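Apart from one protein chain that is not included, each protein chain of the complex appears where it belongs.
Labels for the chains are A, B and C, by order of writing; each one numbers its residues from 1.
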Amino acid sequence: MEGFEVNKRDNDNVAILNLKGYLDAHTAPDLESAFQQLIDTKSYNIVVNFADLSYISSAGLGVFMGFIEDIRKNGGDIKLSSMKPKIYRVFDLLGFPTLYDILDEEEKAVAKFKDAGEQS
Amino acid sequence: MEGFEVNKRDNDNVAILNLKGYLDAHTAPDLESAFQQLIDTKSYNIVVNFADLSYISSAGLGVFMGFIEDIRKNGGDIKLSSMKPKIYRVFDLLGFPTLYDILDEEEKAVAKFKDAGEQS
Amino acid sequence: MVSHLPEKQKTYQLKLPSQSDNLALIRDMVSKIATQVGFDNDESSKIELAVDEACTNVIRHAYPQSPGQVIDVLIKVDANKLMITVSDKGKGFNPDTVKVSDLAESIRAGRRGGLGLRLIKTLMDKVDFQIQPGTKNQVKMVKYFS
Partner (left out) sequence: MVSHLPEKQKTYQLKLPSQSDNLALIRDMVSKIATQVGFDNDESSKIELAVDEACTNVIRHAYPQSPGQVIDVLIKVDANKLMITVSDKGKGFNPDTVKVSDLAESIRAGRRGGLGLRLIKTLMDKVDFQIQPGTKNQVKMVKYFS
């Protein structure tokens, strides 16, 4: 059976998480650990790339809700990119687009952090 | 869900059936029709290529049992080729290799008909 | 090999332990049945997600003291609809007083949940609860053929 994988890359001061497979109540703890590690190392500029994610349930969305306040308080953000339409629909149904930056390409999400950095 | 497909090609006087997907009690009737058509057109030299078949149950094997007598009586044969190990195991468990020619490559199966033709 | 709308009612039932590693199995089964009886991929994936949410709730909330109890997924299909009932024998809940907070509110309150029942109601055509704590708690969901 297809599983779930989360892989971390860095682009300057932006941490990128690539998600792969299915993100549900069974695999959400893996994503939580990945976020916890970023926070432990004070990496608050985070882009999550959904290109290879094929399924998400609300248990997966809960992870993004759980960390966003803490990360924003520390001057960072979680930006989401490259969702398949089926995945975007779930975020959309629950109102995420008004509270989270959701971009169609990873580069655009990364650029948002860099633009913000130049302005400050 | 993956289905079942049978496609017919010709190599001179040998008819080649390519099987794809899964062959079980649900899809066996499709293979039966394909054999019936060959018999209706007096195509008795038959090679069945299993390269793209991923599953077979005894309902599938029954089709080969049902037509072999008739075809051999008419001077032809059903030769089987290119089975994945998982598929070959099922034929092997039931004793097919002593009663059917099972070759590792389609060309070898076709050649057997041509050699026989030259000898006669 | 072509799927047809069923002429008479068909029943499918799946019972398995309330453990999160079974969610993928349940989804697989449900989406295959939905497709087989004639829903397109888009509708099937809505049904799949709604059932995942209901089963996730059984795993997380119904049996807080003891994982590995039974989740019961019953699917009935007739000429115009698919009906799925997800049942547990756990502690139950009151669907009328469950807090369905909106996203901003949940985030402010530091809650990471509360989205499952909202999704179920949005994804399915009809949702109905029958709660008898310890005996039988049911979420009944209906999707009509369009």
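The definition used in the following text is that a residue touches a chain if its C-beta (ideal position, glycine included) is under 8 Å from a C-beta of that chain, and two chains touch if they have at least 3 such contacts.
Since the model is a prediction, treat every value here as computed from it, not as a measurement.
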item: Residue numbers in chain B that touch the chain omitted from display; value: 1-2, 22, 24-26, 55, 57-59, 61-63, 65-66, 68-69, 86, 90, 93-96, 98-99
item: Touch residues of chain C, complete complex, unshown partner; value: 8, 10-17, 21-22, 24-25, 28-29, 32-33, 36, 68, 70
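Convention: only the chains that are shown with their structure count from here on.
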item: Mean-CA-position distance for chain C and chain A (Å); value: 26
item: Interchain centroid distance [CA atoms averaged], chain A/chain B, Å; value: 51
item: Chain B, residues touching no fewer than two other chains; value: none
item: Junction residues of chain C, two or more chains touched; value: none
